[in-house]
Structure formats: C-alpha cells, structure tokens
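First, the structure itself, so that you have it in front of you.
Removed from the display is one protein chain of the complex; every other protein chain stays in position.
Moving on, here comes subunit A:
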Amino acid sequence: MTAIDTATAARVAKLARIRVDDDALPALAQEFGAILGFIEQLQEVDVEGVEPMVSVTPMRLKRRDDVVTDGGMAETVLSNAPDAREGFFAVPKVVE
C-alpha cells in the first residue's frame, strides 16, 4: 500500500476545496493509500513511445464561427442561484 500522510491528505482536501475535519484526516489518508496502491500497478506497464490518448474516437473537433449564438436571459441563468441580487450572483466579500 502506498503510504499517504495526513499532511498530504490535508493538502489534497484543500486543493479540492472540500473541508475535512482534522480527526477525519487519518482515515482519509488510509483510503487514498489503498486507492493509490491499486493505481500503482500502472508503473509496471511499458509505455515507451506510446502517445497519451487525447480523443477516444479519431475525429476532428468541429469548429464554428466565433459569434454569439445564445444569451440575453440573465433571469433564467440566475433562477437557480442560492443568492442572486440585482441581476448578479451574490457571494461573500472577496476583496478586503
């Protein structure tokens, strides 16, 4: 099993923007260890000269003209917001 310490678990939780209580970190680290240990098998595959997959179906992505195709529906866009005011999404203060 790959060992993951609680500091690493805390760092990953922070990066993922998920609050994890300190007392839950050891269990989380252990779960990470189990999963990463499982993934570790990939190190034994010879991938010399192999291209990383970008698209599973060999197709060119379609292009279109860079023009506005939709819009003008602020109210609709805001209709599911937990907090919307005066045509904007409202969030806690960001700038001091």
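Keep in mind that, in the parts below, a contact is a pair of C-beta atoms (placed from the backbone, for glycine too) under 8 Å apart; a residue touches a chain by one contact, two chains touch by 3 or more; residues count from 1.
Assume contacts and distances are computed from a predicted model.
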Can you pick, from "Phospholipid carrier-dependent glycosyltransferase", "OFA family MFS transporter", "ATP phosphoribosyltransferase" or "Glutamyl-tRNA(Gln) amidotransferase subunit A", the UniProt name of the chain not shown?
"Glutamyl-tRNA(Gln) amidotransferase subunit A"
Against the chain that's been left off, what residues of subunit A make contact? List them.
9, 12-13, 15-20, 28, 31-32, 34-36, 38-43, 45, 47, 50-57, 59, 61-62, 64, 73, 76-77, 79-83, 89, 91-94
